[in-house]
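Yeah, one chain of the complex is gone here, protein chain that is, but the others are all in their spots.
And then chain A:
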């Protein structure tokens, strides 16, 4: 295996290829960009329909945010991956502080479930950004790890803490959906780097053992979400109403849908939260089974592309980063769509790029930028301690 790839023109001090800005831009995948633009367009259409065929109040802002964040994505794609690796821990800890900060501010400010920091054009939700920061942190940690290192339980204590501390903070907010996503993401990365399966078994056993304890600390509304999920008929006008109406909307859409702007469930307000968590339902009611399957296929292609990028990278940091981010996207999509179909409890997870909401879009677009950065810098080789 050559130290210097064919595309490199100048030699770096660490022996890795150095790309010019133009070459980097050239390296950005056109296919990936088209896929992301397609998702953005579906999102704007969905928001337009959610407002009964108006740009206000959602579609216009959705498009604007997407445009700004698209430029940001390209910008992030151009950032040197070694710089990203160097910044991984600072970003992780800064985010952890932010998360602890809103938690403390929320408590002091007496605002209850206060999870927002106002940045002007978006309301920043640190828990959403924590997903990116955690992937960066774990990628950085396992970048240095050989398989032998990974097999040593003591080596795993630090990354385990990196997962569990933010999970604890997010659950305390309380934000069940994001907490579970962080946990699954951490688990997926542990799995990818080669942690033995029996160790997962042990952890899951511990987790199951902790269920009664966790139940005690859960808020009433969270308990209700779980019980309503297990038997939606217990509360047909409350939490179960959302799922019942969502299933009616989906089912009545049929094979080909009712047509754009013609979803009766959505437009007559039987569907709750149609511009945010239940946007997939609206799209499936109007575009039918084939529309929904097409949208899922679009997401699957983006996820597959992320995995492809991860496996193309020559450095472990980039591999873990790209794989982790694609898994993150997959989790978003799966949890959201499974929820609106009544497969899992109602947890507040948006559909990336489609649901209205700044933070999740920002987190996903940053993630896409990072995946592109991994792609652009796929031939950067970083030795142990060479960052």
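The rule we apply is simple: a residue touches a chain if its C-beta (ideal position, glycine included) is under 8 Å from a C-beta of that chain, and two chains touch if they have at least 3 such contacts; residues count from 1.
The rule is simple: contacts and distances are computed from a predicted model.
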| item | value |
| --- | --- |
| Omitted chain, identified by the protein name its UniProt record gives, among "Aspartate carbamoyltransferase", "Peptidoglycan glycosyltransferase", "ABC transporter ATP-binding protein" or "Protocatechuate 3,4-dioxygenase beta subunit" | "Peptidoglycan glycosyltransferase" |
| Among A:24, A:319 or A:378, the residue in touch with the chain that has been omitted | A:319 |
| Selected from A:303, A:325, A:351 or A:364 as touching the chain missing from the view | A:303 |
| Residues in chain A touching the chain absent from view | 1, 144-147, 150, 188, 191-194, 245, 247-255, 264-265, 267-270, 284, 288-289, 292-293, 296, 300, 303-304, 307, 310-311, 316, 319-320, 323, 327, 330, 334, 337-338, 341, 343, 383-384 |
